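With one protein chain withheld, the remaining protein chains of the complex are depicted in position.
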Amino acid sequence: MRKIKVGVLGATGTVGQRFVELLEKHPFFELSEVCASEKSSGKTYLEAVREKWKIKAEIPERIAALEVKDCSPKGLDCEIAFSALDSNVAGQIEENFANAGFAVSSNSKNHRMDADVPLLVPEVNHEHLEIINAQKERRNSEGFIITNPNCSTAGLVIPLKPLDDSFRLDKVHVVTMQALSGAGYPGNSAIDLIDNVYPFISGEEEKMETEPQKILGKLNGASVKNAAFKVSAQCNRVFVSDGHFECVTVELEKKPSIEEIIECFEAFNPLKNFNLPSKPEKPIIVMKEKDRPQPRLDRDKGDGMSVCVGRIKESKTMHYSFNLLSHNTLRGAAMSSILNVELLAEKGFLK
Amino acid sequence: MRKIKVGVLGATGTVGQRFVELLEKHPFFELSEVCASEKSSGKTYLEAVREKWKIKAEIPERIAALEVKDCSPKGLDCEIAFSALDSNVAGQIEENFANAGFAVSSNSKNHRMDADVPLLVPEVNHEHLEIINAQKERRNSEGFIITNPNCSTAGLVIPLKPLDDSFRLDKVHVVTMQALSGAGYPGNSAIDLIDNVYPFISGEEEKMETEPQKILGKLNGASVKNAAFKVSAQCNRVFVSDGHFECVTVELEKKPSIEEIIECFEAFNPLKNFNLPSKPEKPIIVMKEKDRPQPRLDRDKGDGMSVCVGRIKESKTMHYSFNLLSHNTLRGAAMSSILNVELLAEKGFLK
Amino acid sequence: MRKIKVGVLGATGTVGQRFVELLEKHPFFELSEVCASEKSSGKTYLEAVREKWKIKAEIPERIAALEVKDCSPKGLDCEIAFSALDSNVAGQIEENFANAGFAVSSNSKNHRMDADVPLLVPEVNHEHLEIINAQKERRNSEGFIITNPNCSTAGLVIPLKPLDDSFRLDKVHVVTMQALSGAGYPGNSAIDLIDNVYPFISGEEEKMETEPQKILGKLNGASVKNAAFKVSAQCNRVFVSDGHFECVTVELEKKPSIEEIIECFEAFNPLKNFNLPSKPEKPIIVMKEKDRPQPRLDRDKGDGMSVCVGRIKESKTMHYSFNLLSHNTLRGAAMSSILNVELLAEKGFLK
Partner (left out) sequence: MRKIKVGVLGATGTVGQRFVELLEKHPFFELSEVCASEKSSGKTYLEAVREKWKIKAEIPERIAALEVKDCSPKGLDCEIAFSALDSNVAGQIEENFANAGFAVSSNSKNHRMDADVPLLVPEVNHEHLEIINAQKERRNSEGFIITNPNCSTAGLVIPLKPLDDSFRLDKVHVVTMQALSGAGYPGNSAIDLIDNVYPFISGEEEKMETEPQKILGKLNGASVKNAAFKVSAQCNRVFVSDGHFECVTVELEKKPSIEEIIECFEAFNPLKNFNLPSKPEKPIIVMKEKDRPQPRLDRDKGDGMSVCVGRIKESKTMHYSFNLLSHNTLRGAAMSSILNVELLAEKGFLK
């Protein structure tokens, strides 16, 4: 199979580096363009990231030698643009690329809530892809934008989906302990984390309280009708490198047994007949040890794409509580953007 | 004023060391006896703790020279016994001391739920002290036991009290991020905390889900009638030395405004007319910065006896959520046991 | 005694905050001016630091209300200026103040190696103060600059002094594990410290390899003749809030016994007849436990002004090795600058 040429917008930042690492070894895609701000454009990728490459794997040799381009669609040799842009510039640049005919897979928040833009988690709502037809029409272009949710939402919605399917969600409360890499580099000061919990992440609670309802919404013609359950969130940063840990409590329309909860988690595998290299074998791994999942030990399960769930127990105030762990820069960012494009390919949305 | 002679049971452990530090400089008490297990008895206190003294302050010189005695009431030169015993021996030893006529102020869990033993937080339920009369009668002794709650409960009940007084608590959900010192020394392995959250603390959730109802219960003749609100807890250990951080959500009988919540917290000061050296000036400190309280910066407020509250906001699933921070070895252990005895003295329960 | 009015230059930064905290309760000084960059000037001190106050103690109320001024000597109501300025502006501003008649006590590196500027550690070289007479003459002003060394040098030279006095230093090798607060706020990214040692601190090794020779130099008329011993340094940042830990190896002209080393450390107290509120009771504390000193347990010894020394042992490659610990923002910065001015007062160098 001929590989599809892809580019990364914002290729020098933390999420951009992850895209580069993951795309270089991808079976469907060939990374042909790395774009970034003026500060970097014109340099080789190596020159542009040398001081800030924070990934264990080496910079792929072929990419190191690429010239960094501006974030402008003109003259780029690729069909798809993965956007790791900062949200204060992503809005317009992604518009430009979509209008110029590119498929844009964005990790930024700007267009997530747009009516004709899918907020996609393939295991949860792959059928939402249909709404891009309306988007193309609006743009009068073959281009379009798809998005993936905020890193802490991405892990949460996966166990919520089978709960909602089987027992109807009513209320969800979540307290997060989020990893440092979620804030990019340099992100938080070490001084704020030493012997400490840092109890504030700008905008995070608002995203967690609104994105799940769109993601679990019903496809309704050319748009998505948001689900009606309530979500409340309290978000914190802890001294963990990767892996968002979340303490969840749920109230359902009817209260199932704990065995039914476990069974619905373990049976959940809506992508099993899709050929998507980045999907995990099991989207949800239920751990039965009393002290699991833990960020350091479990974040890489399913190559960072499985969500680990543990300590499921009855709650005195709602129906059930459980802990979940999901890798924030893989499931919560770059690898989900890539999975989304694999889904586009599989479903025939790419030329 | 003549000082009252006191002893510490379990004086060589982590909580015992705190008692020693705090009692040595106390205006009411003179620490005259340090008791511990056979391993230590017969040694000087210095010899017994040298390798495991984990408090910044030096071992007080006078105490260093004391001989460590057995945990037996015979021949001890003191009236009051502060118990920092491990729960697997505390039950019987505390009984022995109470029956032998000592006032026992215990930090252990064993007798907390006994019907005629106060589970005391002076700001919340100082009137519960009355039930020790029934206890003395049962024992046919001048001795008795009083207890303070589990370290993570101790901080929680203080803001719950004014909420319950003003708006009646219905449900309380709490997710904790607890400090290392709560597990004693050596406690958790560093390997379990590096780049990690450790999501299990044995017995902790059960205590948090049952103790608050007794503490906020109503004095009813010779016993306490537990309050009826529900509590659910999810407890975790994080890499923080001291200071339990808790994300709380509450549902009340009637929903107040956020200003009313803040006002009831700030007005709360039931001990203001008591002469108790260990009470904080303000039991609750409401912090308005978006990122406070934080364990490292705020745990020592009110000499470790104030509970800091912050990020009060409306919740989408219950009425309000907020964060609280309380010092687990001071408010949550040794200094509360001492405050309890100060209250005994102030209210005339000591000979 | 009338208090001497003092100001702080760079009062809003990390070291500046320490000056404010320490000066507000000082028996000799009254903090009357807080100066900072244009960004802050005109605001109240509270407004200027609110978001970045990183000290446990509250902002002193009186100072909170002061207006922040420019870093210009004109119209300031104080005699002494404590400089916590960043080194990229400190050079000229400190000159301006000295030329305008102020006594400047600087924590910045800019003038440390100037021939007529004392690089002062009172326990080590209080007689170096004499060279400010030459400096005043050069300036044709009553003003002058005195400096304290780099934070990691400050702790090192104190045990070096008695070794040099008794046995003549020949070589000193030091490997540091330095605290986060040494880099100011925000300083290092938490990502660089998680599960890591960060092995680079810009300019630090150069300072440690050259400052000790001036500090231990001999007063020689109007200047200081540097000592001839060699120093080599390897500097690292570790995940510790405060307290620089250093592994030192020394070669001396003649090799003493280990008892002689300990004795010369313990006997060292050259300031015992000076009235200086910020001097510690013992400049060097020798710890004999096999695992001390440790940053968390020992950094506050002597109110952060004692240097703790431990694990003294013979070395196979030089004569002796030992560990030392010194508080980097107290002994290594603000409190040493204050001690220096106390010495000025005591020795009659202030009007």
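When the chains are written out, they are named A, B and C in that same order, and each has its own residue count from 1.
Definition applied: contacts are C-beta pairs under 8 Å (C-beta built on N, C-alpha and C of every residue); 3 or more make two chains touch, one makes a residue touch a chain.
The structure presented is a predicted model; accordingly, all values stated were derived computationally and were not measured.
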Residue among B:166, B:181 or B:337 touching the omitted chain: B:181
Contacting the left-out chain in the complete assembly, out of C:45, C:239 or C:268: C:239
Omitted-chain contact residue, chosen from A:169, A:297, A:312 or A:330: A:297
Absent-chain contact - pick from C:89, C:175 or C:219: C:175
Which residue of A:194, A:216 or A:286 touches the chain not shown here: A:194
Contact set of subunit A toward the excluded chain (per top definition): 50, 54, 56, 194-195, 241, 289, 296-297, 300
Subunit C residues touching the omitted chain (full complex): 171-173, 175, 177, 192, 194-200, 209, 230-232, 234, 236, 238-241, 245, 247, 249, 251, 290-297, 310-311, 315-318, 321, 323
Residue numbers in subunit B that touch the chain omitted from display: 54, 180-181, 185-195, 239-241
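Following the convention adopted for this analysis, only the chains that are shown with their structure count from here on.
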Chain whose average C-alpha position is farthest from subunit C's own: A
Gap in Å, rounded to a whole number, between the CA centres of subunit C and subunit B: 41
CA centroid of subunit A to CA centroid of subunit B, Å: 43
Subunit A and subunit C, separation of their C-alpha mean positions in angstrom: 48
Subunit A: positions in contact with at least two other chains: 192, 194-195, 239-241
